[in-house]
Structure formats: C-alpha cells, structure tokens
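Of the protein chains in this complex, all but one are displayed in their positions.
Now for chain A:
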Amino acid sequence: MTGSGFDAEDLLRRVAPQVLGVLVRRHGQFDACEDAVAEALLAATAQWPDQGAPADPVAWLVTVAGRRLTDLYRSEHARRRREEAVHAQAPADERLAPAAGDEAPQHSDDTLKLLFLCCHPELSPPSQIALTLRAVGGLTTAQIATAFLVPEATMAQRISRAKQRIKATGATFAMPVAAERAERLRAVLHVLYLIFNEGYTATSGPDLLRTDLTVEAIRLTRAVHGLLPGDGEVTGLLALMLLTEARAAARTGPGGELIPLADQDRGRWDADAIREGVALVSEGLKGPTLGEYLLQAAIAAVHGEAPSDSETDWAEIQWLYQVLDRVAGNPMVTLNRAVAIAKVDGPRAGLALLSTLDEDKRIAGHHRVDAVRAHLLELAGDHAAARESYLLAAKRTVSLPEQRYLEERAARLG
C-alpha cells in the first residue's frame, strides 16, 4: 500500500460513479444502490487510509456496496421477494475484479448516465445539485450540507426526496434518446454551472468564496469534457470555470473585501488556468456552434489575456456580448453589455442601454442593476446620482462583502 502521498478521498471520489454504475446496471433500483454506494464510500474512508487501498478499488467498493445492498433488502421484510431476486442476480464473482475489457468501457457512459439521471428535469435545481454532488461527486451528505450551510438533516431529506422523485417518474439509468439528448445535456451543464456559482459567489453569508464547490464543479465538468470532447458547450463551460476561478486570488483583499476586475492585481491571476481556459476557448470556437457558455468563456478569455483594464479589447467584448444577447439574451447579459458599451462608446451609451431594463420585471429590484448604474453614473461624472445608486445597491444586496464594497464606493463620492 501506498505511502504518505496517497489521497484516499480523491481516489474514492473519482471511482464513485463507476461503482454506482456497476451496481445500478446489475440491480436496477437507483435509490437503494445510491445509498449502498454512499455507505461503501464511508467504509473505505474509514479503512483505506490505515489499511491501504485494495489493488482494485472499484471491485472492492462494488463488493462492499453489493453486500450492503443485500443487507438493506434483508432488513425490510416487505421486500423479501426482491431480496431473493438480488441473491439470484448477484453473482459470486462480485469479489472478483471485473475483467479489464468487461466493464471498463461502460464506466465512461455510466458517469454520463448518472449525470442525466441526477439532473432529471422533474427535479428542482436544489435537488439536482444535491444528488449530483452525492451520486456523481461522491461527496457525503455532511460535506454537501456544510458547503451549502444547511443542516445535514435538511440535505439528507433533499437527497432522499430527489431519489423518490426519480423513482416516481420512472426514469431509468440509460442514455436519453437522441431527440432529448441536447436538452438533457443543457440541464446537466446548468447544474454544474450552479454548483460552480454557489462556490464562487456565496449567495449569502460572510465568505465570498466557497472553494470546495468551485473545485468540485471544475472536476465534474472536466470529467464531462473528457467524455464529450467535441461538445462546444461542455468545452465552453469548463473554460468559463477555469478562467473565472483563475481570478479568485485577486478578487478579494486581505480583509475579505471585494476587488473589482479593473483594480485587480493581474499578477495574482492563475496563469496556468488562464492558459488552459484560453486554449479550450480556441478549441471550442473551431466548432460549428456558438453557445452561451462558449461565448461567456470567450469574454472571460479576452479579460484573461488583457495585461490591464485599459488595454482590454472592449470592442471585442462588446461584440461577443451582442452575439450572446442573440443566442441567449437575458437581463444579466444586457447588464454586462451596458458595461462593455460604456467602455467603447462612453458611459451615457451604457446608461441608455441600462434604461431598457427599467420595466423588465425579471430583474426589477436586483442590486446588480443599481450597482452597474452607479458605476456608469460615476464614469459620467454624475457623482450625486452615482452615490445614491451605490447606496440603493448596497441596501438590496444579500451578500455582506458586496454590501461593504458598495457602501465604500458610495462613501468615496460623498
């Protein structure tokens, strides 16, 4: 067994979806299998660091989870008949490692099938997120609860509810039919995007960055990219995450205060992550379609490659936002486009575009509108109005660091 460099958790998290895939294919019953695998992972977490990982971790986990599954059935008298079925189906070779050519090729498909199942459209986004992190990410319920700052019981219930719902819809562990595939992949990518965002900008609370979730989102998206390397949106999402995460260290000051893009010390950006993100964008742009993630990544790449704010190619960014607006327009895109237009054509042009959002109910009362307006008014030299907008934005945000930042901007103009 390995020495000090061995990271049991890392290994477990990587193989978790493979183990679950093997089990679900053998026994069906996604919900019971998912519980059994979670318990096998816990057992491994307890044993492996001391006793060492087995030669074939997947086979070990499949065996332990399979036994656990049998126990689960056994403990429920009402399910006696199924118990017999499991015994009949579970071959004695559970203790043997699968032959290399036997199950290995299915592993990749398994991860995708699990993602499609966990991100089933019948589930609410919070349920999709929780189930994805557990069943595909291999995180424990306690870890997920901590990441989202909710009690473990709340998260456990959310996961169990999600599994009940999947059962009720009759969804199976299979690739969606071709006609549904694109739409279902969009749902998967959206869930990965939400996980990243939750980690990147905590929606509430004192910590602006919840690193674990961003790392996990990147890890899962990287896995999907490995499985679907030709999909421009998967490539785009991975690039977007890398390029955004690359700026994390420069995004907050020593006191946890927010530092806007323009004022960030670009020497603190992660050059490797930017390089990888930019390369992914270039690769994605060779493809036939320009999707929303790829476009957002392309914008992040322009920022990533700019030596300073003043040397940023704002015309390019404005053009990309214009395309994004056509592909997947929404008020947030308009908001960002207003900033880009202000950089190219002056703050009044940005404010004019911003005013088109005044009647938009989808974003009414959102602090970002007031924050952008404040910024553009400040650029236009209207300090009194800018100050008022900063204060309104500060009042409306539910993020403490953001509130501090906005109040400080207002104070500078006071």
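Here is the rule we go by: a contact is a pair of C-beta atoms (placed from the backbone, for glycine too) under 8 Å apart; a residue touches a chain by one contact, two chains touch by 3 or more; residues count from 1.
Please note the rule applied: contacts and distances are computed from a predicted model.
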Chain not displayed: protein name in its UniProt record ("Uroporphyrinogen decarboxylase (URO-D)", "YciI family protein", "Sulfate transport system permease protein" or "Ion-translocating oxidoreductase complex subunit D"): "YciI family protein"
Option touching the unshown chain, where A:C33, A:L61, A:L114 or A:A130 are the choices: A:A130
Identified contact with the non-displayed chain, of A:Q29, A:T111, A:Q296 or A:S399: A:S399
Hidden-chain contact residue, picked from the options A:M155, A:L237, A:L258 or A:I317: A:M155
Residues in chain A touching the chain absent from view: 124-127, 130, 145-146, 148-152, 154-162, 203-206, 398-400, 403
